[in-house]
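Following: one structure in structure tokens, then a few remarks.
One protein chain omitted, others in place.
Think of it as A, B and C in the order they're written, each chain with its own count starting at 1.
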Amino acid sequence: MPELTYRDALKGTLIEEMDRDPRVLLLGEDIGVYGGTFLVTDGLLTRYGRKRVIDTPISELGFIGCGVGMAMLGLRPVIEVMTWNFSLVGADQIIQNAAKIRYFSGGQVGVPMVIRGPNGAGVQLSAQHSQALESLYGHFPGLLVAAPATPADARGLLRAAIRGSAPVIFLESASLYGVRGEVPAGEHLVPFGCAAKVREGRDATLVTHGRMLHLTLAAATRLAADGVECDVIDLRTLRPLDMATVADSVRGTHRAVVVEEQGAMFGVAAEIVTGIYERCFDDLDAPVVRVSGADVPMPYARNLELLAQPNEAKIVEAVRRTVA
Amino acid sequence: MPELTYRDALKGTLIEEMDRDPRVLLLGEDIGVYGGTFLVTDGLLTRYGRKRVIDTPISELGFIGCGVGMAMLGLRPVIEVMTWNFSLVGADQIIQNAAKIRYFSGGQVGVPMVIRGPNGAGVQLSAQHSQALESLYGHFPGLLVAAPATPADARGLLRAAIRGSAPVIFLESASLYGVRGEVPAGEHLVPFGCAAKVREGRDATLVTHGRMLHLTLAAATRLAADGVECDVIDLRTLRPLDMATVADSVRGTHRAVVVEEQGAMFGVAAEIVTGIYERCFDDLDAPVVRVSGADVPMPYARNLELLAQPNEAKIVEAVRRTVA
Amino acid sequence: MVKKVEHQRVDTGTLLEWYRSMVFVRRFEEQAERSFRRGKIGGYLHLYSGQEAVAVGALAALRDDDVLFASYRDHAYVLLRGTDPGVVMAELYGKATGVCKGKGGSMHLFDVPRGFYGGYGVVGGHVPLAVGAAYALRYEDGGDRLCVCFLGDGALNTGAFHEAANLAGLWGHEGLCPVVFVIENNQYGMGTSVPRSSAVTVLASRFGAYDIPNEQCDGMDPAVVYEVVRRGVDEVRRTGRPWAVEALTYRYAAHGAADLLQPYREKSEIEEWRERDPIIRVERRLREAGALDDAKVDEIGAEVDRTVEEAVTFADASPEPAPDELFTDIYADGEVRP
Partner (left out) sequence: MVKKVEHQRVDTGTLLEWYRSMVFVRRFEEQAERSFRRGKIGGYLHLYSGQEAVAVGALAALRDDDVLFASYRDHAYVLLRGTDPGVVMAELYGKATGVCKGKGGSMHLFDVPRGFYGGYGVVGGHVPLAVGAAYALRYEDGGDRLCVCFLGDGALNTGAFHEAANLAGLWGHEGLCPVVFVIENNQYGMGTSVPRSSAVTVLASRFGAYDIPNEQCDGMDPAVVYEVVRRGVDEVRRTGRPWAVEALTYRYAAHGAADLLQPYREKSEIEEWRERDPIIRVERRLREAGALDDAKVDEIGAEVDRTVEEAVTFADASPEPAPDELFTDIYADGEVRP
């Protein structure tokens, strides 16, 4: 299997899908001439031309809404939000139109569309540029939400998203674009709603997704050195949410830790923890623990920013508490 | 104590606070000449004039943002969103500015502002007009979130919100405006972060807020008839969230049911359920149960809409399951 | 279905059909209001009465393969595109036979096969959709279909309108945005008059900021609306560039059927506008042309009433949606494994 960066996995998949289906087109700020803030779409303007690679003004509400209209007429727009923070000005089009049109039209028309870009904190981008929004979008039926953690899943989930018929919230991470990993060649496709058990253990189940997977795996390795073996489950998609795989694991380990980048209050882990108890109440030997970002707007100062975020040590500490 | 409707409790409090503090002013669509879609501000334009009661264009992003700027300069805007559904076009100003300015300005300036209006479903308003958004706004630190269920709390929480120094998400309900109840006269003020135990029981703890409280109380009464006695806890505010009061109760009853209007996925109940387990893992004799709205965009047809919503019977059934 | 004009002449025969269409829309709305009062229709109900000339004149200038987007005040468009009045009324009644299976209701009518892509409830929220749809119509070369976006005076104050209009202007420069904006300036957004909500009151002029040609027209005469829109439509079809018209019209009823008070306007104002009622004006013109007399007026009225009654009977007799419909149409079948 070829090794690719997360960025190239995304870009390669965009190219394959655009070559395969002329209805696929790209919209976003600086995705063309500039090549994309994170260079995910670099070179695609030259390859496909202005009609299929559209540089937009700073108008998230407008161009996300245009994407919805394009999708209703049969195109398959893939929209880049420069970062998910800026999706908040376009949230109404995502929540009120993209997610619901199929339903209130009685199934007459759907919105096959992908909105992709980096989610969560970067490095010292401060409060307005450092938000993880999975629970916000995950709440709304009609949307699908993916958060690939590896180049392989970036490729497989993006392909599934583009070929699907629903609006997809595709959550990438600035810190992952450069990460390398093996990527199955060919028509590799990862169906939504299938979590992956990426590490086997018997002592505890660690559940996470996206960027946090890498911290969680590092923690699991560290714990293994002291003889604490963990199942690590990468949810991969948050809607649909594959709680069956999580529950299977917890029934074997009797302990669980859920790791999220978001602040805990009404964050993504709360749903997962609740889902675990709904399925495994009698199996649990210890309370399920959340490892979350601090419940604060992200500060600029690096020392505070680091305090605000989950890290390997915090995960290790949480697991130790649960297995104690 | 005088009996007032929820509407008059809100209106009376607005009048008292506007009489008390000239910096308090109102903005919103059709709140002046028209008197407010739900008549909460009826007559206030005549009483206070155009400078303090501002009819705005259909520009939620704009006038919520203007409210933030007014608050930064020392005024105390109380903004009406015709319904919280429309706040989604203004969400960026609430989440990115109102909630965070105090923090990223290093405490130099705050945003004392209230945004109020009906949250949740009405009757047959269909998908775009029938959303409960408490978990969406509850996630963001810097905001406060209130959801009064009674005229007394509407009065007490609104006063606390207006006199406070933070941006407050004030969630009312179209179905509650006409509800009557006793309201303490004078400077009645309900501090944020204090849940209320509104009914005593020993068999189970029912936790809810807002409109759902009334269904929950009805269910509790019905259950009492069969000898099942429930603690009923009205959270009153969701940020801060008074889990201490909830946990105290659960330690006594060993069973809990959480009732919410939102769909379950990443909804408000997930946080409460998780918070209960974090505090009462060893006290629980049965899994905590969620009673939630259906995970669907709200349909128009009345029969489907009723199926999609929590009701007394569903709550009774859930409690029976937990105490069984 | 509203009568199209042959060889671009509004002859008496056409005008007579438009008269019939306007009477039909008016009576349908009056019936909808009665059904609302009887509790047969729930939620919000926004009537079109007073504005008939806009929809009739504009739709007469369109082709059957053009596409349309509108706000929640959307009954007239589907009726004039030829959707069966019964399935429209059934949707208002929340029945399984409704055009949206009873899931959308009055505010969210759709008839995709007839090019009607929906009524939307968030003011201004449908404007970006229309602009994107227009782009899609030119995405494959050689297309000459276009998209019409009906929007209210109040919608022009939304960010969605601004961002979409700028995108339309930009894409229009490349001939990739054949969208016709029809602003139905009925003088109010709920209780707020145009001068109290828009810093400029000639709303058409706002399109200048997006390099979009625009004009104003009398929205109380279908022939006038038709002539203006036809010219615009020809231009847009040819150039792939957006164009906008502000039709000056009026809403007779309250904003929504549930609103009882209207403290924001005088009865006398409503009366003044009623004197310019499009139905009465066209009726007068047809009588002068000898194409209409009392007998014919009664005949048309009776015909139309029968159609509306049949729609009500159908809606009444139709079943509620099956309970499991609650969970269908959220995703395409098979998209998400349960």
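Following the convention adopted for this analysis, a residue touches a chain if its C-beta (ideal position, glycine included) is under 8 Å from a C-beta of that chain, and two chains touch if they have at least 3 such contacts.
Note that this is a predicted model, so its numbers are computed, not measured.
Considering the whole complex, the hidden chain is in touch with A, B, C. Checked against the full complex, the candidates A:41, A:85 or A:150 give a single residue touching the omitted chain, namely A:85.
Only one of the listed residues, B:9, B:26 or B:61, touches the absent chain: B:61. Mapped onto chain B, the interface with the missing chain covers residues 25, 50-51, 56-57, 59-75, 77, 89, 92-93, 96-97, 101-110, 141-142, 144, 164-166, 192-193, 240.
Within the complete assembly, residues 29-30, 33-35, 37, 55-59, 61-62, 85-86, 88-89, 122-129, 294, 296-297, 299-304, 307-308 of chain A touch the chain that is not shown.
Across the interface with the omitted chain, chain C contributes residues 157-163, 165-166, 168-170, 172-173, 196-200, 205-206, 208-212.
Operating definition for what follows: only the chains that are shown with their structure count from here on.
For this pair, chain A with chain B, the centres built from the Cα atoms lie 30 Å apart.
We define each chain's centre as the mean of its Cα atoms; on that basis chain B and chain C are separated by 36 Å. In chain B, the residues touching two or more other chains are 61, 85, 88-89, 126-128, 296-297, 299-300. For chain C, the set of residues touching two or more other chains reads 100, 102-105, 108, 120-122, 125, 159-160, 330.
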